[in-house]
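All protein chains of the complex are present and in place, except for one that has been dropped.
Chains here go by letter, A, B and C, matching the order in which they are written, and residues are numbered from 1 within each.
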Amino acid sequence: MKVKVAVLGATGMVGQKFVQLLENHPWFKISALAASERRVGKIYGNEVTWLVSANMPKCVRDIEMVPMDPKYVDADIVFSALPSDVAKEVEPKFSEAGFVVASNASAYRMVDDVPLVIPEVNSEHLSLIEVQKKNRGWDGFIVTNPNCTTIMLVLTLKPLMELGLKSVRVASMQALSGAGYPGVPSMAIMDNVIPYISGEEDKVEKEPLKILGKFDGNKVIPAPITVSASCHRVAVVDGHTEAVWVDFYKDVEVEEVAKAFENMKSLNLPSSPEKVIVVRMEKDRPQPRLDRNEGNGMSVVVGRIRKDAWGIKYIVTGHNTVRGAAGASILNAELMIKEKII
Amino acid sequence: MKVKVAVLGATGMVGQKFVQLLENHPWFKISALAASERRVGKIYGNEVTWLVSANMPKCVRDIEMVPMDPKYVDADIVFSALPSDVAKEVEPKFSEAGFVVASNASAYRMVDDVPLVIPEVNSEHLSLIEVQKKNRGWDGFIVTNPNCTTIMLVLTLKPLMELGLKSVRVASMQALSGAGYPGVPSMAIMDNVIPYISGEEDKVEKEPLKILGKFDGNKVIPAPITVSASCHRVAVVDGHTEAVWVDFYKDVEVEEVAKAFENMKSLNLPSSPEKVIVVRMEKDRPQPRLDRNEGNGMSVVVGRIRKDAWGIKYIVTGHNTVRGAAGASILNAELMIKEKII
Amino acid sequence: MKVKVAVLGATGMVGQKFVQLLENHPWFKISALAASERRVGKIYGNEVTWLVSANMPKCVRDIEMVPMDPKYVDADIVFSALPSDVAKEVEPKFSEAGFVVASNASAYRMVDDVPLVIPEVNSEHLSLIEVQKKNRGWDGFIVTNPNCTTIMLVLTLKPLMELGLKSVRVASMQALSGAGYPGVPSMAIMDNVIPYISGEEDKVEKEPLKILGKFDGNKVIPAPITVSASCHRVAVVDGHTEAVWVDFYKDVEVEEVAKAFENMKSLNLPSSPEKVIVVRMEKDRPQPRLDRNEGNGMSVVVGRIRKDAWGIKYIVTGHNTVRGAAGASILNAELMIKEKII
Partner (left out) sequence: MKVKVAVLGATGMVGQKFVQLLENHPWFKISALAASERRVGKIYGNEVTWLVSANMPKCVRDIEMVPMDPKYVDADIVFSALPSDVAKEVEPKFSEAGFVVASNASAYRMVDDVPLVIPEVNSEHLSLIEVQKKNRGWDGFIVTNPNCTTIMLVLTLKPLMELGLKSVRVASMQALSGAGYPGVPSMAIMDNVIPYISGEEDKVEKEPLKILGKFDGNKVIPAPITVSASCHRVAVVDGHTEAVWVDFYKDVEVEEVAKAFENMKSLNLPSSPEKVIVVRMEKDRPQPRLDRNEGNGMSVVVGRIRKDAWGIKYIVTGHNTVRGAAGASILNAELMIKEKII
């Protein structure tokens, strides 16, 4: 008996990735696809320009799209692939109506009583759900996952916390799929780098403090670290790459960092990769084209760990629409099933 | 009466750029092209796969290539576009034989009595020439220009020195032309980022300290700053982009930094751009494809100057084979003519 | 005393190219920039995202945009960079009001009394202007230039007509700039080829017959040739490449074809290239990145002329937004000035 799940914003790039990852999922079964007004009543297979692989999964081709309204959605969990402004209005309607909302949207990530969760990092923040339901008198609730660039970064910062992490500088080289479709014009990015992504640096600087923060039984106390980000778009289809500098309160060696990465535990969930962090020793890895599908896109790959005058620097790569978006929401939902929250 | 100049290593990518920039130069005239053994005696126009523009300049098509040996080279200045290991052997032979060697090679950059010069930054280091000639008993001498990534960076660091610059972190996104030809295989870089360039980070971390150092009448005292670099190759033909974090000994505002950049003086040399640093206010500039040819490739373009918890961050872009290589050597030679060193 | 010219649709990609090419034009001076409703009254320099080079020409930065209405446009010639549907309505209003309309739009290209002109190919078709004015009772008139892919092709077909050209097959590999801005999404074309361009094959198959046709004093009799096109988009910024097969009524040799190309006469107009067709003998030319700027983008470059079982095949490359669009319209206007039609 699989759990019925719906996708809100099913026609966009992340929406399609949700659909792709949910095909043949052992625990979940797509029961509804919700889309914007103009697409309601239309058949998913006729309406959507399928972009994430050669062929759309057969199981969704004949689904008639429904409105983004709890009344029309038959599901236990709704995955939200909505743009932030739409999510802001739509998601509370679903949680109020008793749905579990597992959201990739940024709208509620930084709200005090909404968990911002990466299962391997801060599953204990799910306790905020009770706070949220009490505060708001809702039957359902919203659980969010971080921004794609934040996720890759924080997966590597978590094991560094106990080494005395103090501050982080990160320069990202982000893939085109992160901007959706049509997204970045080819004329803008061919033979080029665009050193700006709207709103991104702010998210990468703020979200990690919440995720790495301590839940005190009532709220999350932000982690006492500082992050400074510089975000850039490069001509890569999928896979974000980040150059990270981390400073510590004490002297830390390359081997300690490598070991901390290697020791990060994977959870035993359907979408969990065998290894959360894969450390590569080659001098020129990770690379997005070669490493983005590691662990079916759910691992992050780290390399070039080296020491500088102040601390450590390294490179991390991960799949931005799998581990960084749809896969992140699905993993959160799996965690909630396992923890019997759903 | 133009000064006769030769190019050593004239067939490679940087060698071709020297040839291109020297065509119609107001002060210089190509009198010899020197190449490796197997090409000696061959005609430049027949032998070279011309890559830097549609057509090879007519003035060099019929030149017969000579050996990299002072005996066969009729010139006052030799520009060196040699790989480091070859430069190490060849350049001293020319300086010993009385030639002025203006070198883009890395072999002698960090040697104590060899000037490492960016005209707008440390022209006073040319005084090392006298030290060098005395030390070595040479009639000629070697003057070097920095690594391409270093040049863009240091042009922006120079005006920050008097604001109390303390430390620098830089993530580069470097163009393909910097790796020469054949250089980076297309299979390696298409839909990809390569987070490693052999030897590059070391150069970017050490060269700035010498360039920004003080000449004490005898040697250069390295500048008391620290640089940490992370260097990456991206799918861009020409133009390096660098994300820079700078920390200061005191609190510094965005406006001060912008003003310091704007005030950087250009020299009145034939290859000097009107503005050394062009500051762009658009939120998404500089971009290599749009900005690499600013000032005929001799300006660097800066944008996105912003404050973080510790200091300032910004983006700088410049043309790696013009301002960052051949144009840098030529500008050094022009400076020496103007200063009557030649 | 320069002729006053306006650009209709001045903010788009081709509009910007018109502005760029008209800066410092010896005969023309931009007197007005017309744009769509929502931009009227706004300042060009504030409103336009300049895409065709680093910096917008200073002479247009402060121009206030006017409506696409003859009443508000002070000019002798209007260059039309409008999309076809808008051109269909707007261009006749200008010609009726006495303006010379030099149009890059497709709306009127195939209309019987409208000249479709490439100056080096069929300048005699300008005699249709009198027919047009008479037919329509207009003071002004419309002159069009062909589709970008057609122009490259027909410039090479013209000299083959007297060798007995019978039929043409052409496979195009077209640049991204031809689709305007935002145009082709990067997610659609990165690591990809799109074997379809809306409406393109039809234009490439029909326009050449009119251009190469004979003007009988009253109308154009289409040339008795057949063209079959297959049009594809590739990841190139500027410059279309076409693989062409031509069959003849008689046996034709490679040398005859090369000679016919070489002998094509350039006109003595300000935008004329020194050579209309540049024939390259290297085995791997022409290439769009290397050859698109030949003759300031107004030459086409041909190579790989070879014989097959039926006829000849060759490759042609040209700059799609210069020779293939804005430059084509400007060259037509220059021709009309020289022929004293204006």
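Keep in mind that, in the parts below, a contact is a pair of C-beta atoms (placed from the backbone, for glycine too) under 8 Å apart; a residue touches a chain by one contact, two chains touch by 3 or more.
Since the structure is predicted, the reported quantities are computational estimates derived from the model, not experimental observations.
Screening C:115, C:303 or C:324 against the full complex identifies C:303 as the residue touching the chain left out. Annotation: of A:24, A:53 or A:84, A:53 touches the absent chain (contact as defined above). Contact with the chain that does not appear here is found for just one residue of C:20, C:241 or C:299, C:241. By the touch rule set out above, chain A reaches the unshown chain at residues 51, 53-55, 190-191, 237, 289-291, 293-294. Although one chain is not shown, part of chain C still touches it, namely residues 167, 169, 171, 173, 190-196, 226, 228, 230, 232, 234-237, 241, 243, 245, 283-290, 303-304, 308-310, 313, 315. Residues 13, 51, 176-177, 181-191, 235-237 of chain B touch the missing chain (whole complex, contact as defined above).
Definition applied: only the chains that are shown with their structure count from here on.
If each chain is reduced to the centroid of its CA atoms, chain A and chain C end up 47 Å from each other. In this assembly, the C-alpha centroid of chain A lies 42 Å from the C-alpha centroid of chain B. Contact with two or more other chains is made by residues 190-191, 235-237 of chain A.
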